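Every protein chain but one is kept in place in this view of the complex.
And now, chain A:
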Amino acid sequence: MASMLMNPLRSCPPVNAAWAVQYATRSLSTSVHLHAQVQTKSKKTLAKPGVKNIVLVDGVRTPFLTSGTTYADLMPHDLARAALQGLLHRTSLPKDAVDYVIYGTVIQEVKTSNVAREASLGAGFSDKIPCHTVTMACISSNVAMTTGAGMIAAGQCDAIVAGGVEFMSDVPIRHSRKMRKTMLALNRAKTLGQRLSLIGSIRMAHLTPELPAVAEFSTAETMGHSADRLAAAFGVSRLEQDEFALRSHTLAKQAQDSGLLSDVISFKVPGRDMVSKDNGIRPSSMEQLAKLKPAFIKPHGTVTAANSSFLTDGASAVLIMSEEKALAMGYKPKAYLRDFVYVSQDPKDQLLLGPTYGTPKVLERAGLTMNDIDVFEFHEAFAGQIMANLKAMDSDWFAQTYMGRKTKVGTPPMEKFNLWGGSLSLGHPFGATGCRLVTTVAHRLQKEGGQYGLVAACAAGGQGHAMVIEAYPQ
């Protein structure tokens, strides 16, 4: 999934203030410029006759914390519960007013495999509300949201809570297969003799634990390794990656400081302090970043701990309704959830190219072009992955040779791209990132006055997702 090797970065002294300020002014000036521009859109709205409008009422998330910090002693459903309670509080939603709860997660805690149910019960939702859990690697909560959207569109439900949770401070580490086999046989053994002989068959090697795989099952390649190869394939330099990572951290810091990350709720962690801020944002300097050694391909690789997303604990939740229901309940929705696509490609050499494949497809579906999009929120798994995707989207050759398209889709303008930080800086709790992206697009559209936003993300297995979001008229 993401880098397991974030620790070196933690030792970097934070914030090169001068650089950050410089950057801040630059991006501020561009956004001012944006407002001044009058844009003509291909379409006035994406509403389709005969199709229900689905709205995002609101979205929240717990602070995203580096694994092994304040959340260390919790369980996944505790985090999800916190997000759900935050949503209840933020929206003043009656606890029996939703029809269904769906959660996305990647590394499952065996005890709470349907984490949606445990979290929903714990958060005080009515026990009459059914819940289920979905998984699709880093786009799991996108799947949760689109599943909910599908249920509303199909007329099955009117109000849905979707969310995602990931808890990397504790992962299931199993006994070896041989040991498990012996232990299961021990269960069935009838006589003392049988038991003793089974116990006697245990060897030292059986005690070696089995860690959850960080590698792609089909290719046995870790994601960081694949990202490094992808960056090399597109000729992305180490410098470009470090610059992008620094941009992400700088922008996140700026957004945090100016209170733009309003989706974050405060969470009183039992036995610990109140947490109300993401703790992985650390703007550093290019010199500091340049010092790090490659984390995956040694010694000549370019992906380091600092230009990769880090292991994160966190949960998110959104309230999705049909427009009529939301209005009937007196809500002022934030955005429409419009067209979305899922794509998948070669899990070996194109593992992280989901956004490249998803973006043109969803734009086509919606009948929009790149120019119509005011807000881009892409999931930043690795700086190298983002840069590679940007280069792929800008290449006619790639579009023609690998995507069967006539022309390239084009690159998102950087002044519209991930302006409040991204997974590299805010953190990336695999299952929870999707809801963060969607909520951020809604908030940015409101703040920046845009109409259309685009979410795109890559995921393990060589899959990807993209969704168009339309601002709800103010």
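The rule is simple: contacts are C-beta pairs under 8 Å (C-beta built on N, C-alpha and C of every residue); 3 or more make two chains touch, one makes a residue touch a chain; residues count from 1.
In this section, contacts and distances are computed from a predicted model.
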{"item": "Chain not displayed: protein name in its UniProt record (\"Small ribosomal subunit protein uS17m\", \"Transcription initiation factor TFIID subunit 6\", \"Potassium voltage-gated channel interacting protein 2\" or \"Trifunctional enzyme subunit alpha, mitochondrial\")", "value": "\"Trifunctional enzyme subunit alpha, mitochondrial\""}
{"item": "Selected from A:113, A:156 or A:218 as touching the chain missing from the view", "value": "A:218"}
{"item": "Residue of A:71, A:100, A:125 or A:234 touching the missing chain in the full complex", "value": "A:234"}
{"item": "Touch list for chain A against the chain that is not drawn", "value": "217-220, 225, 228-230, 232-235, 297, 299-300, 346, 348-350, 388, 391-392, 395, 397-398, 401-402"}
